[in-house]
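With one protein chain removed, the remaining protein chains of the complex are shown where they sit.
Now for chain A:
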Amino acid sequence: MTVSGEFIAFLALALVAIIGGVLLLNLKKVVHMVVALVFTFLSIAGIYVLLSAEFLAVVQILVYSGAISIIMLFGIMLTKHNDEDEGDSKGGGWRKAFLFLGVLAFGAVFYIGIYNLDFGSAPAALHENNPEQIGIELYSKYVIPFELMSVLLLVAFVGAIVLSRNDEKEEADKE
């Protein structure tokens, strides 16, 4: 295994992404969690750049690190919430040990599969006209799933409205 600049960059980004994810689970304050999540999002964007998917990286930063984190912060600001997470999770040391072993085994099984996997030579024209290539694929070959995504978005919107609308208030207004 040769140590190249790309390899070091990948290691750093992957490490930040995983640490961000672990911190998200372990931190106690909601705002800290969101910050940890932003770190994960940003480092995933970095990994996209390494894979010559610059367009995807930009979208990742715009949508995830930008929009989603901001909306989460707004949500935290606008709702009542207990800032502190109460109590520790249940389960004794054994359970945690088993969980850890399970995660370790899962990691090992996949590591064996991919550590010296050879995919042959990569296609050369990956980074050329990135958005154009995506656009052509999306609007010619994948029109049907693309249109279905719009239905999915509609469903998600309706769901968000239905589940978060405050009914009590409306009824009080009527009276």
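The definition used in the following text is that contacts are C-beta pairs under 8 Å (C-beta built on N, C-alpha and C of every residue); 3 or more make two chains touch, one makes a residue touch a chain; residues count from 1.
One rule holds in what follows: contacts and distances are computed from a predicted model.
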| item | value |
| --- | --- |
| Protein name (UniProt record) of the chain left out of view, among "Glutaconate CoA-transferase subunit B", "PqqA peptide cyclase", "tRNA N6-adenosine threonylcarbamoyltransferase" or "NADH-quinone oxidoreductase subunit N" | "NADH-quinone oxidoreductase subunit N" |
| Residue in contact with the excluded chain [from A:11, A:63 or A:148] | A:148 |
| Where the unshown chain meets chain A, residue by residue | 109-110, 112-114, 117, 119, 139-145, 148-149, 151-152, 154-156, 158-159, 162-163, 167 |
